[in-house]
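Every protein chain except one is present and positioned as in the full complex.
Chains here go by letter, A and B, matching the order in which they are written, and residues are numbered from 1 within each.
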Amino acid sequence: MLRSFKFFAFLSVCIPLLTTTALAQDDGLKLTGWPYEVDVVTENLGRFTDQTGHGAVFLPFPSNEYHDKMVASFVAGTEFDVAYVRDSYLAEWASAGWILPITGLPNSEELLADLPQGIIEQMSYDGEVYGLPYYSGVQTMAYNAAHLAAAGIDAPPETWAEMLEQAQAIKDAGVVDYPILMQLRSGENYLLREWETLTASRGGRLFDDDFNPVFHLEDSPARQALDWLTEGLDAGLIDPASLTDDDGTLLMAAGTTSFMTTTDYTLKAMNDPEQSNVAGDIKNGLVPGTDEVRSGTWGYVRLYAITANAEDKDAAWQLVQFLGGKDATGVYYVPKRWALEFGLGFSPAPLYEDEEVRNSISGWIDPDLLSEQSEYAISRPYRFVPFFSDWEIGSWGPLQAAILGDADKGEVLNDLAEEWNELKEDWGY
Amino acid sequence: MKQRARIRLVIIYVAAAMLLAGTVGPFLWLVSSSFQYERQLLNRPPQWLPNPIVLDSYREIFEGAVMGEDSGVPYQSRIFLRSFANSFFVAGSVAVIAVMAGAYAAYPLARLRFRGRQVLLFAILASRLIPALSLAIPIVLVAKRIGMSDKIVSLVFINLSFILPYVIWLLQSYFKTIPMELEDAGRIDGCSRLQVVHKIILPLSLPGLTSAAILAFLLTWGEFLFALLLSESPSSYTSTVVVSLFATDVDVSFVSIITAGVLSVIPPICFALIFQRYIISGLLSGSLKG
Partner (left out) sequence: MQSRIATPRKEMSQGALALIFSAPAVLIIAATILVPFGMAVFLSLHNWNLKRPGRERFIGLENYTDWLRDSDFWDPLGTTFTFAILAVVVIIIVSLLISLLLNERFPGRGVLRALLLVPWAIPSVVNALLWKWLLNPQYGLVNAIFFEFGIITEYQNMLGSMPSVMIWLVIAYSWIHIPLATLLLLSGLQTIPGDIYESAIVDGAGIWQRFLTITLPLLRPMLSIVVIFEMIFALKVFDIIFVLTAGGPADATNVLGWQIYTETFRKLDFGAGSSIAMLLGAITLALAILFYVFLDKGVEQ
């Protein structure tokens, strides 16, 4: 026993001594983010160093825990200079004072002028812009064209009612058990976003421009959306897994789902023969609407922001410009690279006309339909108030209960509206 | 009698087979999946056995570890095996220190009469009663203030402080089972308390000490929250952090995660295999006779 112990004690001390690489990084800028294509990011940073003389390293952290990791880092005062930010917690980080506005910094006006207003809104908090886009896009519809064909349907649904009809036909034809997947799980990436898609595509919104709730009003599109979900679930057309599943992309790729609404880039995985059993069958279509409304949706942005802990703020801004805007030669080098080689959605206007970029994504998504879809995107300013997440977290349980028919929809919606109003008053909005 | 022994063995092996199916079965699915293509994981009915056998994820991890950036494999695969060194250092140190410090702390709790014994016992446990999540940010904050963040030594301390309470509780309970007469005999022979611990208590507690060491090693090996929150650069990532790096926001490399998971299981199981032979009975009955 003792000998084994000594052996292990010896090993456990020696191994790290032998393998520990030089810990002291040079005093470059520190960029934190989720670990998508780490080597490409590092390569880009090399170009930045060549052009500006500032050293820069990329420190990737797990994507799922990125938010929590960064919260801890901000509170502890860790010296990260530039950070990836998801628009879903932009307001939170800005209100806590963890990221800095770029409004008024040199070149910012010129760079922002190239961006669509909707994107700028989604990078703003309290009237100031907090960064430049990494990638962006819209929620769109994905459908399995082979399933539709097998049920004798030649075009994807244009209205939500039609989607249920087509789903019924697909189910009746025995193609799949549950043709529609809706992402209704608890969590900021699921339920509320799906509800927003369903509401926007019915011509509605959850809140008005003064941040007053409108979702609870009689016959509001938001309420119709919930009714539609209940109808689909009861009819066995919407997959009951919708309430718990956290990765609809996989169900599409498995070929067990015919319709879902999804972020544009997920179509790439769905149509990748290595990752998907139905590669090539998945098409993007416009989000369905109603007889009056064509196809509302909303957009998302991932952005680069300067953190409040950054030591050299000028250098950090240079890095943000390089990553999200133009490099020293005046071209959108990094955004174009992401778009061209990896199919990530881009925002700067000059890239829309870029033939190369258009061609590269058409292998897995229809670029024309996608750009038409983005025209229907509505803005969601209510998401950029600091108490939105507080309200959202409390909404998941009651909304699920309402959708499942365990609770009265009207009551749930009124309660949620009341909770919002209390928060709103409390925060002085 | 021979007949009975044979029946006994049959019953044991049937039970053991059921046990294996229950515990290792799901793991075998992980192993099988690690040799498949990503899309095959989505097959319905499931693809039970790999066909063909795909070695890519293993090749990437091993090639990446050996050749580094020249291998051209993704970053996560390259640094995965290297992060084993950190995990091994932390888990190994915690196992060794926790058992040593824990044994000395457990002895008085089991054997000595002093005021505040029960209070001490529960005070030790106190830090384990609230979820680590609520201590997480304060711990990160303190570590940063005293210059201990991004150091794997800090992980040793944090894991120790989380695991020592369990080890102490476990060992004090174990020590209580050693008959007092043995200790008294030693004392009459002129042993000091320290000698009693070294010569009587510890040797007779081998199964308990071993369980404590395995517990400490496994809990630390799998620790994720603090390994993530205290690291500020890849040099201090443990293997659990690197495993979760395979999800990238845009895509998830499931087969790589699974392969990394399969490989992660090997060190703690080896540790357990080496030490479990000390979980043996008969120590006490022998010593009582002698």
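Here, a contact is a pair of C-beta atoms (placed from the backbone, for glycine too) under 8 Å apart; a residue touches a chain by one contact, two chains touch by 3 or more.
All values reported here derive from a predicted model rather than from experimental measurement.
The chain not shown here makes contact, within the complete complex, with A, B.
Among A:P106, A:G152, A:P350 or A:G397, only A:G397 touches the chain that is left out of the view. For the options A:L251, A:A316, A:A339 or A:L370, the residue in contact with the chain missing from this view is A:L251. For subunit B, the residues touching the chain absent from view are 8-9, 12-13, 15-16, 19-20, 22-24, 26-27, 29-30, 33, 41-46, 97, 100-102, 104-105, 107-109, 112-115, 117, 120, 122, 124-135, 137-139, 141-142, 157-158, 160-161, 164-166, 168-170, 173-174, 176-177, 187, 190-194, 197, 207-208, 210-211, 214-215, 218, 221-222, 224, 239-240, 243-244, 254, 257-258, 260-261, 264-265, 268-269, 272-273, 276-277, 279-285, 288. Even with one chain removed from view, subunit A keeps its contact list with that chain: residues 67-68, 71, 75, 92, 95-97, 177, 185-188, 239-241, 243-246, 250-251, 254, 256-257, 386-387, 389-390, 393, 396-398, 400-401, 404, 406-407.
Basically, only the chains that are shown with their structure count from here on.
Interface residues of subunit A facing subunit B in the complex, by the touch rule stated above, are 1, 4-5, 8-9, 11-13, 15-16, 19-21, 23, 25, 34-39, 57, 59-66, 68-69, 71-73, 75-78, 80, 247, 250, 253-256, 265, 268-269, 273-277, 279, 302, 342, 344. Every residue of subunit B that touches subunit A in the complex is listed here, in rising order: 37-39, 42-44, 69, 74-76, 82, 85-86, 88-89, 91-93, 95-96, 99, 136-137, 140-141, 143-145, 149, 152, 206, 209-210, 213, 228-229, 232-235, 241, 244-252, 271, 274-275, 278.
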